[in-house]
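Of the protein chains in this complex, all but one are displayed in their positions.
Coming up: chain A.
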C-alpha cells in the first residue's frame, strides 16, 4: 500500500472499533499492555477502574498502532505460548458489565460518526439529499448547517493553501473610480509606453507589445477590404506617435558636416538636399554608420528642417526614426556630433536655445517649464501617491535619464523628443478634405483679451503684427487645400505650419464622411491653387510654433479638460451650438507634412499619398476623435505593412535584412514561426524537406549571396546546359570553397541609385508593349563585360525587386524566386495556360532518423556519439544516390545536428540554398499577397544581384526578367515578372 492509501484508510477507519483481543506474541510486552490493558483489570486486580477506563477508548489505542498490527489486516503473528499466566481465573459481574459498556460506547461512536470524513450530508438519508448541497449549505437541515459550514470553510482553506489565494481585489466600482483607474493605468504604463490613443485602440484593436510600446495590430472587426478602399479612395488614419523624434540644434554648416558622415549621395538625396534644407519639404534618407556607407546600414529615417529665421545660421532639425532604429541611431548621432555631455535635465532649458527664445518668447513664463523638468515633477508626484496625474509622453523612462546632449566643441545639441510629439498619419486621396473639415485656423483674439497679461501663448502672439500676418497667410493656404482634388496632386513632402482651434469645438454630432467640395472652392482662387500644386507651400508658411519647446509645453499644460469643455458646452444658451468666444486655451500649433505615395514603378503612381499631422503631446485624443468623426478608417500595424506593400516600398524593419533592426526582426520572426509550426501535431505539419524548402522561416541571405558569388566566380554561366546538371558541379565546388575560405564580407542591399537604374533597365524586356523604352538607350546594354564590371562592385549584394505573377497564385512570405530553365520558358511561350513547372517531391531522410531516435530513447546518454555515426553514413549513401539533393555532408556535422531535429525541417547546417531544388534559387519574397490594386498576386523581395545578372544574361529578350516563384508549402512553380523599381 502506498503512503497515501494508508493514510486514507487510516482516516476512514478512524472511528471504527478495533477488535479487542490479546496479542499473541508475548515478546511484545509494551503493545500487550496497551492493547489489552484491561486484562489485568478485569480480573481480581484491585484496580478495576483503570482497566475500565482504558477500555472505554479502544479507538485511541488503535491510533497508536500501525495498521499492520491491527486485527483488520489478515497478516498475523505466529501463535505463542506462555500467556496463560496472565489470564484471569474468574469473572465478576462488574467486569462483565464494564466490558459490555465499553463495547457499547465503541459501537456508538462507530455508528454515530460517518466513515468517510468528507461531507456532512452523507450522513443524511438518501431521500433528504438535495442537489448542490455542498455548495449551498442552506439546503441542509438546520441542525447540520453549522457543521457543514465549518467543513466548507476548511475545504476552502485547504484549496487556497495550494493555489495561493488571489489578492483580494477591490470592487469593480472602486476599481473604475477615476483616481484608482488612473493609478492602475499608470502602473500598466511603466513597462511599455502607451500612446495617447491607447485606450481608444485597446477597445477596438488586437494590441501587441512591440518595441517597448503597446500598439494596435489590427482591428477586431473585419475591415481589410474597407481599409484598402479607404486608402485608395478616401482616408485611413494611423497613430504613428511611436516613431521617435530626435531633435538636432546647431549651426547649419556644422550640422551638415556631421550628418554627411551618415549618408551618401550615391543612395539618393541626403540631409543637405536644397528643398529639404529650406524647410519646405520633408526628406527621407537611408542612414549608415559613420563613414561606412555601403556595408553597415542602420535604417531609413525621415527628417525635417525648421525654416530659417532671418539672419541666423542656427538651425533646428527633426529626425524621425523607427523605435528599433533609434537605439542604434542615437549613439551614432552622438558620436558624429561629438555630443557626449548629457545635459542634466533641470539645467537644460535655460541655455538650450538662446536665439530662439530671444526672438520668439522674450519672457519665459513660469508654466512653460522645460519638458524634462515637468516630467520629473510629474513622476515625483506619482511616486508620492494620491494626486495621480495622467502620464503624457514616455512613462517608462526614469526621470533622471538624460534626454538631451550637447557638444562643447561645435555647439550642437541633441534632444530626444520621443513621445513629445504626437504624429498621426492620414493616408488616402481625401486626407486633405478630412483635415480641412476637422481643423480650423485659429481665430484671433480681441483687444480685451490681448490686453490681459496671462500665461497663455496665443494672446502674446496676437499682439505681434508679423506673427499675425504669417498666421493669416498660413490660414489662406490651408483654405486653398479645399479646392484640391486629390492629396497626390501636391508636391511630395510639402510642409505646412498652422495654428488651429481646438477641434473638439467643431465636433459634428454624428459621424459624417468628409467629402471634398472642389466645385465651390475651385472657382474662388484658381491661381493660388495652381501655384500651390506646382511649387508647394512658400518657405515662411512652413514655420510653426510647434518647433518651440516653450510653446509646446504651454499648450500641453493649458489644455482644457474634457470635463471643463462639457461644462462650458452645457452653459451655452442654445444647446448644441458652438461656444461663441473660443476659449483662449484652445489654440494649438500644428505641422502638416505631406507624405508621398508610391514613387517607384509605372502603375498606380503616388498611390497612398497622405498627410502627417504633428501635434504637441497631450492633444492626441482631442484631435483623434474629431478625425474619427470625419468617417476615416483606422488602421493598425498590419495596415501600415499593407500600405508599404502596395507602395512597393520596403517596410522597416521587415525589409531591411542588412540593418541591425532587420536582423533582429528576422530572428524574432523565425522563433515565432517555428513556435507556431511546432504547435501543430506532427502529422499535420508541412514537411518542408519534402517540399524542397530549405529555410521556410527565415531567409539565409548571407549564404545565398556567398553561394552565388562562388557560382559566378567559377564561371558557371558559360556552360549552363541545364541548371540541374550545372548545379551538381557548382554545388561540389561551392561546398569545398566555402569550407576552405570562409568569406568575411557581409551581404548588403544595393542602394546605389545609379546601379539600381542600370539593373532596372536590364530587367525590362526591350520589346514590351505598353512600356516606353525610356532612357534605355543612355545605359549600356547587358553584356558579359558590363555584367562582370557590375559584379566586381556588387557581388555580395541583394536587390529589392517587385514581383508580379503572370497567372494565378498568391505569393506568401519566404516564397522562393527561382530561375526558369530554357524548357520552362519554351513551354511558357507555347501554351500560356499552363501554370508552370512542378518540383519533384524530395525525400525526407531525416524522418527515419527521427523515428529511430524515438525507438531508442535515452540510450544516447551513454553512447551519444557511436550510434549516430553509422546513421550519418547511411544517410550519406542515400544522398549520393539521390540526384536532386546532392548535398554531400560529412557525417560529423550530420551527427551534431541530430540533437535538434524537427520533423519536416532541415537541421541547422543547411545544404546549399541556391541549388537545392530543380530550379536554381536566386532570392526570396519578404512580403507577398494578392494585390487588390493590380488584381493579381504581387510580392516584394530580394534577389542576389549575381544570380539575377547571371539569369538575365542567359535569357532571351522577350523573356527577360521572368522568374519562377514557388511558395514554401507548394511544389508548383509560377511564372512571375520581376522589376527593379527605382
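The definition used in the following text is that a contact is a pair of C-beta atoms (placed from the backbone, for glycine too) under 8 Å apart; a residue touches a chain by one contact, two chains touch by 3 or more; residues count from 1.
Here is the rule we go by: contacts and distances are computed from a predicted model.
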item: Chain not displayed: protein name in its UniProt record ("Ribosome biogenesis regulatory protein", "Ribonuclease P/MRP protein subunit POP5", "Exocyst subunit Exo70 family protein" or "WD repeat-containing protein 43"); value: "Ribonuclease P/MRP protein subunit POP5"
item: Candidate in contact with the missing chain, chosen from A:6, A:108 or A:515; value: A:108
item: Residue among A:14, A:139 or A:972 touching the omitted chain; value: A:14
item: Absent chain, residues of chain A that touch it; value: 7, 14-22, 24, 36, 38-39, 42, 48, 52, 55-56, 71-72, 74, 76, 79-81, 83-84, 87-105, 107-113, 117, 154, 158, 161
